[in-house]
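All remarks here apply to the structure that follows.
Here is chain A:
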Amino acid sequence: MIVQATDIHKSFAGTPVLKGVTVGVELGEVVVLIGASGSGKSTLLRIIANLETADRGTLEVCGTNIVDGRTSTPFNGRVGMVFQQFNLFPHLTALRNVTLALTRVKKLRKAEAEEVAMAALSKVGLGERGKAYPRELSGGQQQRVAIARALAMEPEVILFDEATSALDPELVGEVTGVMRDLADQGMTMVIVTHEMGFARRASDRVLFMNDGKILEEGPPDQIFQRPQEERTRQFLHQVLDA
Partner candidate 1 sequence: MNPTSDTWAEVFAYMPQFLSGLRITVEVSVIAFICSLFLGIVGAAARRSKHLAARLAATVYVEAFRNTPLLLQVFIAYFGLPAIGLPISAFQAGTGALAVNAGAYLTEIIRGGIEAVPQGQYDATHVLALSRLDAFTHVVLPQAVRNVYPPIINQFIQILLGSSLLSAIALPELTGVSETVNSITLRTMQVFAVALVLYLVVSNAISLLASLVGRYAFRPPLETRADSGSFRRWTQAVTARIPSRGKLAEAGEGGGDS
Partner candidate 2 sequence: MNWSSLLASHGLLLSGLVKTIYLSVLAIIASTVLGAFVGFLRAARVPGLSLILRLYVEFFRGSPLLVQLLFIYFGAAYIGLSGITTFIGALVGLTLYEGAIASEIFRAGVEAVPRAQREAAKVLGLGRWTTSVHVVLPQALKVILPGLIGQEISLVKDTSLAAVIGFPELVNQSQAVISNINQPMLVLLAAGVLYFIICYPMSIGARILEKRRAS
């Protein structure tokens, strides 16, 4: 088990957001979280990434028990994350965005780091654009740089927090394409997304979250074609028939 979250509870300012969530993710699995806004999907992801601390429950990620919250960084990049807003470092080139953690955290020498970075950028189709600054790149390209940046750290699992929600529609495909490639290559991924088509095609397991709990989970075909719960049906109806 790469990720094992048990009975996670989390409240923000008195409002409960996660009300007892249990999730397990196996090596090589692609798990997709779907659900309405406010259902707690992003919060769960951020707790797994150790960006937030659960109020209650246990969490084991890559063999490490997460005890304390944000101040410790037990993962060293083994848990990668790709954000909705990309969060690239705007004052650094694409290449430097990728090499920064390689040199400062993994202590690679500059030449080595650049080699690894170039490989990662090539993998996402941006081998030529290393010298570009984020503002010179399209949204899709920026997000792909962000994926390369996470990849270069050789993570055991990559978390995607609505990675395509901030993109113009025509750019979504280039990012989901990269994500599919990663999935095909066996990367363990936990994905929060609104892209239902992608979720269906690329995932091993789909979890529908509602009101802070996992309401239903199962293989994509089952969830999308034969949802058991009424709320799941309602949600899919709204999202797919829009």
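Regarding selection, all candidates are chains of the complex that A comes from, given by their letters.
Basically, a residue touches a chain if its C-beta (ideal position, glycine included) is under 8 Å from a C-beta of that chain, and two chains touch if they have at least 3 such contacts; residues count from 1.
Since we're looking at a predicted model, the values are computed, not measured.
For chain A, the touching partner in this complex, chosen from 1 or 2, is 1. Considering their complex, residues 49-51, 70, 73, 75-77, 79-81, 83, 85-91, 100-101, 104-105, 133, 135-136, 149-150, 153 of chain A touch candidate 1.
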